[in-house]
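Apart from one protein chain that is not included, each protein chain of the complex appears where it belongs.
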Amino acid sequence: MAELTAGDDPIGPLPGVVDNTADPIQAGSVRVRVRESMGIDLGPWTVDPEGHPDVRVRQLDEARAVIDAAWTTDLGAIPVVLGNVEPASRSGARRREVVVGGWRILLDVEPEASARLRDRARRGRGDVAHTGPLEVRAIIPGRVVAVSVAEGDLVEAGQQLLVVEAMKMQNELRSPRAGTVERIAVGVGQTVDLAALLLVLR
Amino acid sequence: MAELTAGDDPIGPLPGVVDNTADPIQAGSVRVRVRESMGIDLGPWTVDPEGHPDVRVRQLDEARAVIDAAWTTDLGAIPVVLGNVEPASRSGARRREVVVGGWRILLDVEPEASARLRDRARRGRGDVAHTGPLEVRAIIPGRVVAVSVAEGDLVEAGQQLLVVEAMKMQNELRSPRAGTVERIAVGVGQTVDLAALLLVLR
Amino acid sequence: AADLAVRIGPAPAGESYLRIDRVVDAARTAGADAVHPGYGFLAERADFARAVEDAGITFVGPRWQAIAALGDKLAARRGAVQAGVPVVPGTFEPALVERPDQVEAVLDAARVIGFPLMVKAAAGGGGRGMRRVNTPEELPAALVAGSREAAATFGDGSVYLEREVRPARHVEVQLLGDNEGHLVALGERDCSIQRRHQKLVEESPAPGLTRDQRVKLHEMAVRAAAAAGLTNAATAEFLLDPAGSFWFLEVNARLQVEHGVTELVTGLDLVREQFLIAAGAPLSEAVVAAAALAADPSRHAIEIRLSAEDPANVFAPAPGRIGRWWMPAGPGIRVDTALEAGERIPPDYDPLIAKLMVDAADRATAIARLRRALDEVEITGIQTTLPFDRALVRNPRFLAGDVSTDWVAEEWDGQAERARAIELAVVVAAMAATASPGAPNRAPVGPGVPGTTGSAEPAGTPKPARTGWARAARQDAVDRWPS
Partner (left out) sequence: AADLAVRIGPAPAGESYLRIDRVVDAARTAGADAVHPGYGFLAERADFARAVEDAGITFVGPRWQAIAALGDKLAARRGAVQAGVPVVPGTFEPALVERPDQVEAVLDAARVIGFPLMVKAAAGGGGRGMRRVNTPEELPAALVAGSREAAATFGDGSVYLEREVRPARHVEVQLLGDNEGHLVALGERDCSIQRRHQKLVEESPAPGLTRDQRVKLHEMAVRAAAAAGLTNAATAEFLLDPAGSFWFLEVNARLQVEHGVTELVTGLDLVREQFLIAAGAPLSEAVVAAAALAADPSRHAIEIRLSAEDPANVFAPAPGRIGRWWMPAGPGIRVDTALEAGERIPPDYDPLIAKLMVDAADRATAIARLRRALDEVEITGIQTTLPFDRALVRNPRFLAGDVSTDWVAEEWDGQAERARAIELAVVVAAMAATASPGAPNRAPVGPGVPGTTGSAEPAGTPKPARTGWARAARQDAVDRWPS
């Protein structure tokens, strides 16, 4: 199987996943983006579902499958649970939960053809998403035990922003990118729900 | 708790259940009919949900409850599972599945007030249900291994009509009432689904 | 087996699971080294075991010669007698049903046995070909009817006579033997609670036996099976009469549905031991050690066969689609099942849907645990045997270990039990119809503590803990209370 480099792939090349700049696209190709916590995405990758002879998936029923993948056999055949599907926000994609060998992965999935149409439309408008404000939200519900920055502070990527305690443990939240702290939305001692706004970076 | 006789109750008086001819009705009273196999009903009874201090129900969540009923304590506190709810056919009632101590009971439930309105309307038209044809349907899926009557036969209530085999066992189907066999819809050796028409009595 | 599924035919067993040729073909095509026949369908068919071996595949079970010898119930009876094991009094050769000139001879034999007696099929069990005969006058017709049913079921119309031992308990002994001539007993199971000659509940050890009775029973079982050259796993069945005597019935040359209770008492994995034996190994140390303790069991296990049947209607099969499905778990609970919510129970096979087993240090504790576990079972969509099981574990005779094969007929009134449930269901359905969401009907608060759910039981009534319900009750109290 050819290994091609993917677009902005922080986890290394994906075997069998086609670079999303390749043209022309395969009929049936799908654009997949992995949604991580803190609003960070991995991908997108353009994937041809028919193009992965090494990833052998036996679907058992509508919610279960097994992967018999040669390059992962040191963990045995890997059970897959297909979880929830719901519309993803602000695009035509659908958000899907896939649990692979116990790992819970959230992915936005849409046909590559429609994704490209949207890309062109957006290029027309000019994409400002990467320079706009970034909302940092709680990735677990808990109690804020420390706020390590002040409004107006310049922060670097990876710098600690605040600490949330949940389930007897303290969780540091670090900045996903460099920027300026525009607003801090919580205070020490405050209880926050999942996805509650904590602060805004610009 | 007063014991009042119910309408056409084949299982004896129901403690605390009010005769459906009683007038005036309690606000909130409910008409309940138990749907048995072969199209046979038990009831209806008019029940005042507030009028049963002896039937102490602790609801645990939307699907589970426990009955602590003094007159049934030889079986302990009785677990209840509230199953499916769907519209019942040909009336304003809803069909509910209740599993009481493992017994699966199907009941049609509707407000007594609306049931009486329908009664009056029907009395105006004249109720012919009890003299019309009765369709006898399969109460289990299986294979017909014997047909014990012929079209035109006079049958008595309780007389064997046919035998259906399922799960290594033969099940006799008996006539729910006296009548004439108008039509036989199946033959020996035929596989029948649940609720398939077997024969028609008049 | 879990990694490959091979189609052997359509749903009716006669066209698939009972087709020796198709099953052997499937095993051969899949490249199987061995076939475990399970405990149904072809598991006890000598011709199947032979076909598997002829295909060069190991059969995980007794040798086909032993299966054949024990499958002929008359040969097994003769073998047991020769081995000095008391058999149920009766005949040892097929009754000459088609010979009018032999009627008097059969009647003479019957008078010696005594009435009532049983006509039984030589070729099989499960109640097929069996007839109860109360008087000499009924005998000729019963012989003909039993023989015809036996011929239709087993392809062999041979029938014989046996005394009716009644009341009786059904007690059976688990056997395991290797290919070097070692054969041991791994304790006994009481399977007296039956309907239609099929078991509903099994427990090990059999309640109330003395150590001497156990030693004698196990020893008889080994003798009866050894006489037929038995290897691998089998079960010797006996009747226990009120005087405390055991009477040999037959040997089932296969694993039984209820083998799990013996596993819980002995700590063995019987299927694993079957494979080891089939691979040529001698009895494992663990088996030998368990056999040495067989007459001194230190645990008690009970199995409930949960079936899709209507216990108010002669336990008639009740197939359908499962709605909710929740099984108990936790210490001392074992559930063997392949089902989950939403699955269909087809009408083509046995209605068994789950085996619920408990084990504990003693019988009283095991029953308490079973009582709690049964109250945690939640199944909608189909009728099951659960109401019967709930009543059983509260029945004074069962609690006292006073069981017999007549227990169901004498103690169970399914229609009356169901009628009581209907009365409650009517009230519950009415309550549920009027309760608005978020305002569940709740009993008055018990001891006057805010946020406390009440129990209607008088204080001091001990009740087993129910984890699922307890959790729900806790959530009810905690979540709904304004903080």
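Here the chain labels run A, B and C in written order, and each chain numbers its own residues starting at 1.
Note that contacts are C-beta pairs under 8 Å (C-beta built on N, C-alpha and C of every residue); 3 or more make two chains touch, one makes a residue touch a chain.
Just so you know, these numbers come straight off a predicted model, no measurement behind them.
Every visible chain touched by the undisplayed chain in the complete complex is listed here: A, C. From the options A:L42, A:V144 or A:I184, the residue with contact to the chain not on display is A:L42. Interface note for the absent chain: among A:A63, A:L117 or A:V188, the touching residue is A:A63.
Checked against the hidden chain, the listed residues C:A49, C:L200, C:M327 or C:V408 yield one contact partner: C:M327. Across C:L18, C:V335 or C:L399, the residue that sits in touch with the chain not pictured is C:V335.
Where subunit A meets the omitted chain, the residues involved are 11-12, 14-17, 28, 30, 32, 34, 42-43, 45, 47-49, 52, 55-70, 72, 74-84, 94, 96-105, 107, 109-111, 140-142, 166-169, 171, 194. In the full complex, the hidden chain is touched by subunit C at residues 1-7, 10-11, 26, 29-31, 260, 263, 267-269, 272, 286, 289, 298-299, 326-327, 329-338, 340, 360-361, 365, 446-455, 457, 459, 463-471, 473-474, 476-478, 481, 483.
One rule holds in what follows: only the chains that are shown with their structure count from here on.
If you draw each protein chain as a dot and join the dots that touch, the picture is not a line, a loop, a star, or fully joined; it has some other shape.
The distance from the centre of subunit B to the centre of subunit C, each centre being the mean of the chain's C-alpha atoms, comes to 33 Å. Centroids of subunit A and subunit B (each the mean of its C-alpha atoms) stand 54 Å apart.
Among the residues of subunit B, none is found touching two or more other chains. Looking at subunit C, one finds that none of its residues touch two or more other chains.
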